[in-house]
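Rest of the complex left out; these chains stay put.
Chain nomenclature is as follows: A, B and C, assigned in order of appearance, with residue numbering initiated at 1 for each chain independently.
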Amino acid sequence: MKVIADFSVVPIGVGVSVSKYVAACQRVLDEMKLKTHLHAYGTNVEGEWDEVFAAIKRCHEAVHGMGAPRISTVIKVGTRTDRDQTMSDKVTSVESKLAGPT
Amino acid sequence: MKVIADFSVVPIGVGVSVSKYVAACQRVLDEMKLKTHLHAYGTNVEGEWDEVFAAIKRCHEAVHGMGAPRISTVIKVGTRTDRDQTMSDKVTSVESKLAGPT
Amino acid sequence: MKVIADFSVVPIGVGVSVSKYVAACQRVLDEMKLKTHLHAYGTNVEGEWDEVFAAIKRCHEAVHGMGAPRISTVIKVGTRTDRDQTMSDKVTSVESKLAGPT
């Protein structure tokens, strides 16, 4: 089952800056060769269900390993059986509606 | 790695009523003997990371199997290494603060 | 426009315990006489759009006022025009499906 997901990790108990933990998660995603897009409130990721969730689990392990005692993560995950769709398809689909008549 | 999670499943393309799909997910959670709490905007679930996410995957499979072509799910997942905490601990902890001095 | 919402507030940069901040938000909701249900990963709240979001804003102000330099909040908000629905209607609707035939 293919998914398009988005997730954001908030380490708790390690100060206000979270970027180095987000970077550690990005390294996990890159190592697993998942297609990603980093934005200002999370990361889009595309792949097979099991790979994507294995990556998020490894991200939690990495962030705990860096010293964060607590993590709260939000994941959005979309699956569809009617057709294949990529992350860039989703963005293009909205943009084509914006370009057309209201 | 133990988690306290919360998730809500939105089937897309099958009309406005979502309760039967939520019930199907609840049955999956019950079959897997996970501890849960159903509320008005999702379900709390507590257990090992792999079990909880296996349950959510099976929930997606069940909902697609019922005819929903598309699903968008939101998952919140918390992990901590500093101490054990249950779902009811979390609620009790807030309630004790409410009962005490402001 | 009536909403059923759910939100969870994560203060960042103030240690691992978040319950006193959640309690402060609960006090805001109570003062505004909003109908709520506290669960292990957030709070359900029901009311008019403007009131519910005013409450969440006041909650952010209260949590910053308690010393949290940074807050990350997740809000789920549902609106519908086809019929009235309360938080307890939503739970009852799922439970009736669970009680019935699969």
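Definition applied: contacts are C-beta pairs under 8 Å (C-beta built on N, C-alpha and C of every residue); 3 or more make two chains touch, one makes a residue touch a chain.
The model shown is predicted, which means the values in this text are computed figures rather than measured ones.
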item	value
Whole-assembly copy number, given 3 chains displayed	4
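Keep in mind that, in the parts below, only the chains that are shown with their structure count from here on.
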item	value
Proportion of interface numbers common to chain B and chain C (over half same, under half different)	same
Chain at maximum distance from chain B, centres defined as averaged CA atoms	A
Euclidean distance of C-alpha centroids - chain A vs chain B, Å	19
Centre-to-centre distance between chain C and chain A (centres being mean Cα positions), rounded to whole Å	24
Averaged-CA centre spacing for the pair chain C and chain B, given as whole angstrom	16
For chain C, residues contacting two or more additional chains	8, 16, 74
Contact footprint of chain C on chain A as seen in their complex	8, 10, 12-13, 15-16, 18, 69-70, 72, 74
Residue ranges of chain A touching chain B (in the complex, touch as defined)	1, 13, 49-50, 53, 57, 60-61, 64, 69-82
Partner chain B, residues of chain C touching it in the complex	4-6, 8, 16-17, 19-20, 22-23, 26-27, 37-42, 44, 46, 74, 76, 78, 80, 82, 87-88, 90-91, 93-98, 102
